[in-house]
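Here's the structure we're looking at; comments come further down.
As you look at this complex, bear in mind that one protein chain is not there, while each of the others sits in place.
So, subunit A:
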Amino acid sequence: MTNEFVLEAITREFPESVLSHDTPYDFLTLEIKKEDIKKVIHHLKDSSLQINFLTDICGIHYPETPEKEIGVIYHLHNMMTNFRIRLKTFMTRENAEVDSMTDLYAGANWMERETFDFYGIKFKGHPDLRVILNMEDLGYHPMLKEYRLEDGTRTDKDDKMFGR
């Protein structure tokens, strides 16, 4: 399987769903419409492409682009041909909700919980969407770019000369 072959197969099947595509470092990366992401992943799993191993799910935050502020990134894999693909879907902060993959992949459960924990993305249809690594009463989603790593109000430390 080649990037071109898979790209062509997906765009033929879902011409409306693929918003853009790229191959950074020879890794096929597609941006998929949020409403269609589950459909596409389901197709990749069950079609002859056999991209049926969910390697990873994670979130990302781009505060500079409000219409695509929150993203979910899926890494999928066909172990037989060792073909990997990355799917991305973006959404606004107010509507950070996407379909859950838990009924396709058992492993999606915790990956989605982790993404929810860190970015506040809701996964529709997830059986038990609770925070997982942080404490439940933390009350915010710490990986969002608006939370600085250190307390921004600290005045005892001036590190502007130290390359940070």
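We adopt the following convention: a contact is a pair of C-beta atoms (placed from the backbone, for glycine too) under 8 Å apart; a residue touches a chain by one contact, two chains touch by 3 or more; residues count from 1.
The definition used in the following text is that contacts and distances are computed from a predicted model.
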- Item | Undisplayed chain, where the name is taken from the UniProt record, one of "Deferrochelatase", "Ferredoxin-NADP reductase", "NADH-quinone oxidoreductase subunit D" or "Aldehyde dehydrogenase" | "NADH-quinone oxidoreductase subunit D"
- Task: Give the residue, chosen from A:A9, A:M91 or A:M143, that touches the chain omitted from the document.
- Result: A:M143
- What residue numbers in subunit A mark contact with the hidden partner chain? 24-25, 27, 29, 52-56, 58, 60-61, 73, 75, 79, 82, 84, 86, 105-107, 109-111, 114, 118, 132-135, 142-143, 149-150, 162-164
